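Got a structure for you, questions after.
Every protein chain except one is present and positioned as in the full complex.
Right, subunit A next:
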Amino acid sequence: MNVNASLIVKLIAVAAIACVPISGESFYVELVAKMLLMAIFAMSLDLLVGFTGLVSFGHAAYFGIAAYSVALFTAKFGQMSLWVMLPAAILLSAAAALVIGIFVIRTKGIYFIMVTLAFAQMAYFVFHDTPLGGGSDGVYVDARPTAAIGSWVPFDLDNELHMFYFVLVMMLLVYLFLHRVLQSPFGRVLMGIKSNEHRMQSLGYFTFGYKLAAFTLAGALGGVAGFLYAVLFGFVTPELLSWHESGNVLLMVILGGMGNLAGAVLGAFAFEAMREFFADITKYWQLLMGGVIVALVLFLPGGLTAIPGRIKRALQGGGAK
């Protein structure tokens, strides 16, 4: 697909999503809003997994930290201003990612996967066990942040339509931002690290710093998704930080095909749709989901976006090797 055709497909997809509220079904509006924020989450992880080659299995921590910050700040100070709360939530997630990153970036391969997991568990227990987090029952977000600047109110997050378009715009902003980052010299270095870190080091790049920056940035963007989740659903539980969530978002990235921002978005939509669909037709959705995952790994290495290539190769294959 050439660049223009790809752009047109994306624009049509965005236009289609923007039309969802016309259906008037608040169930679908909320579902698609959730898909959009999960797409942000998946893109933030793809920056690490797909572009830098860092397989983080604890990415839910940054999602959860931002979500909890919304709940805890609102509980303490009452309704927050969006313009304070959003940067604060992002900053907290980024700070957590920076600190954890200093520890985990030193490790490689399997160690990295497991150490990120262990740190996410640590974060999970902070909210699950300590007085700070309110225990396993979770915390309600009593009021959505207000977008008011002085007496001027540009939009109102309590309005479901405004909320939906706010999430959509955030998703697009994150997409464009990451797209830009990946084309910058910084992004090129990250991709270089993915394909051959030693070579980047011998070229004089301080790869630890680049990886740490990517890890922090991914944490910050995961925080954007967590912020939106808390605002949209008005409720946070420690389960948001659990390793199941880290597994789910990893699955979204792989489902769409790694190293492809649009793929991460597609993966998030496909995953959430699958979850809704299976949960709808049967209470045994875990069994189906698990079966799909196992089949996907065994028979479809490369994810959904690899399907066209495989078909092409099968057709051209013939007798040639």
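Definition applied: a contact is a pair of C-beta atoms (placed from the backbone, for glycine too) under 8 Å apart; a residue touches a chain by one contact, two chains touch by 3 or more; residues count from 1.
We adopt the following convention: contacts and distances are computed from a predicted model.
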| item | value |
| --- | --- |
| Per UniProt, the name of the complex member that is left out, chosen from "Lactate utilization protein C", "Extracellular solute-binding protein", "Branched-chain amino acid ABC transporter permease" or "Acetoin dehydrogenase E1 component beta-subunit" | "Branched-chain amino acid ABC transporter permease" |
| From A:Phe119, A:Phe227 or A:Phe271, residue that would touch the chain that is not displayed | A:Phe119 |
| Touch with the omitted chain, as defined above, among A:Val84, A:Leu173, A:Val294 or A:Ile311 | A:Val294 |
| Absent chain, residues of subunit A that touch it | 49, 55, 57, 103, 106-107, 109-111, 113-115, 117-119, 121-122, 125-126, 128-131, 243, 247, 250-251, 254, 258, 284, 286-287, 289-294, 296-298, 301 |
